[in-house]
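The complex is shown incomplete by one protein chain, all other protein chains being positioned as in the whole.
For chain A:
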C-alpha cells in the first residue's frame, strides 16, 4: 500500500517536472490534468484500502535528509484526510480538464501536480522532516498558483499576502516540530510519540502549532488571506485550496496536538481551539453574508466551516482532558465528518462558481442572475452543495453539524465551570454561524441562479458539459450519499476517531443513522429522507389530483413588473435586489460589532442637483487589529535596521565584538550548568 502511495507521489513529482513540455499544446495540458486526476483517484483508492484494511506501519524511503531516511506511513487519521484529498483532487482535475480548451502557460501547469503531491506527502509523512517538506511544498506550489494570473494588481497583492502568511506558518511550524524533536532527538513520529513534550515546551508547541497550522487553515485571526487568495486563483485551484489544503493544515494540527503531544493533555488545551474556532465561524459566516463576489463568499464560508471543525477538535481535546473518552469520540467524529463533508460540498461549490465564471464571465453577484435556465446541470449540482452548506437534512452538512451540536450540548459533562461556560458560549456561536451560513447560501444561490439575468452576458450563459459536468454531478452525488450514510462513513473513520479521542473503544455507528449516546438524540437520515420524499411525492400527487383537467401553459406572473423598456431588453437590473441590498439587514444587525460595518448617507444641500448617496462598507477586524500593527512594526524595524548601514567602522567592529563577547558569555553560562 505504501509502495503504491510512494509511487503516486513520485508520479506527481514527475508530472510537475514534465509539465513545461506540456505547456505548448492543448493535448499536453489535457494529458497533465488527466494524469493528476488519475493520481488523485489513486490517492482515494489507497486511502480507502487503508481505511478498510488497517493502515501501514512506517517504512523508510530510499531518499531522505542526511541523518535518516524519510519515513512514510498511513494510519486511520492520515488515510481519512488522504481520502479528502483524493476526492477533491479528482474532481478539480476533471474540472480543469474540461476547461483546458487552449494551451495553458507553464506557470499554471507546473505547480498543480506539485501542489497535490505536496499535500499527499504531508499526509503520508511519518517523520517531522517529511511532514514539513510536504507542507512547505504545498505552500509554495499553491502560492505559485495564486500568483498565476499576476498581471492584475489585486492578484499580485493577494499572492504577496498569501506568501507572507505561508512564511508565518512555516516560521511557526518548524520550531514546533523542532521543540517536539528536542526531547527524543529524533524526527520519527514513533520516537516523538514516546517522549511527548512537557511543561513550557508543551505550551509552546500548542501555541506554535495553532498559529502555524491555523494560518494555513484560515483560523481567525490569521484568516485574512483566504478571501483574497481564493478569487485570485483559478477555480479548480481555489476548490482544492478550500477543500483539501485547509484540511491538510487541520490534519497537521491534529497530528501534532492529538498524537505527537502524547496521550494526555490538560483540560484547558481545548479552550484556545474552541475560542479560535468560534471566532472563525462567526466572522466567516457573517462575512459570507456581506460579500458581493461569489468566490470570496465561498472562501468566507470556508473560514466558517474550518471554525466549526476546530470547535469539534477543541471539544475533543477538552473531553480527552476530562477523561470522557466516549464524548471525545463524539466530538472528534463530528469534526472529522464535517471536514470530509465540507471538503466535498465546498469543492462542488467552487467548481460551480468556476462554471459560472466561465459562462457568465463574472464573479460578481450583481452581474449574474437567472442562470438556472441556461445552466440547469450546474444549478442543480450547486443547489445540492448549497443545501449541504446550509445544513439542510438529509444532505451531508446537516449530519456533521448535528453531530457537532450534540457534542457541544454534552459539554456540561465536563466538571470545570469555566469550561462549561466556554462550551455553552461556543454552542451559541456555532448555532448562530450555522444559521448565518444558511442565510449566506440562500443569498448566493438566489442572486446567482434565480431571478432574471442582470447582464446580457448572464442571459446568454450556457452549460459547458464534458468532464467538468461529471465532476459536479459526482460531487453532488457524494454529498447526497454522505448525507444519507453518515454512520457507515464514521465506521470507516473509526481508527481516526479512536486516535483523536485518546483510545476510546470504537463506537459502532448504526447503518441507519447517528446517535449521540444512549438515551439521547438520534438522527436517522434515511428515515428523514424517506419522510421528505413521501411528503414531496404526496404534495405533487395531491396538486396533480386537485388541479383542474386540461392544463394550459401561459406566461408566468412577472411579480408585477411592467414590460421592460426597449433600451433595457432584460429589464432594469435595479428592479431586482442587489448583493449589497440583500446584505443590508444582517450587516446592520450584526455587522457593526464584529465587522465594523457602517453606512453613511450623504444628502445634498437644498437646491443642489446632486443625488443623495448612501455608502456602506465593512472591514475585517484582522486588518486593523493584526495586519496593520504588524506592518507598522515591520516599518519601524526596517527603519532601525537602516541605521545599521550608517555605522562607522569602529561601530561595526564594536557590534561584532559585542556579539562575540555575548556568545562567549552564553557559552560560559551554559558550561556552568
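To be clear about the criterion, a residue touches a chain if its C-beta (ideal position, glycine included) is under 8 Å from a C-beta of that chain, and two chains touch if they have at least 3 such contacts; residues count from 1.
We take it that contacts and distances are computed from a predicted model.
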Can you match the unshown chain of the complex to its UniProt protein name from these: "Quinol oxidase subunit 3", "Hydrogenase-4 component E", "ABC transporter ATP-binding protein" or "Tungstate transport system permease protein"?
"Hydrogenase-4 component E"
Residue touching the undisplayed chain, where the options are A:102, A:550, A:566 or A:648
A:648
Can you list where chain A touches the absent chain?
648-650, 653-654, 657, 660-661, 664-665, 667-668, 671-672
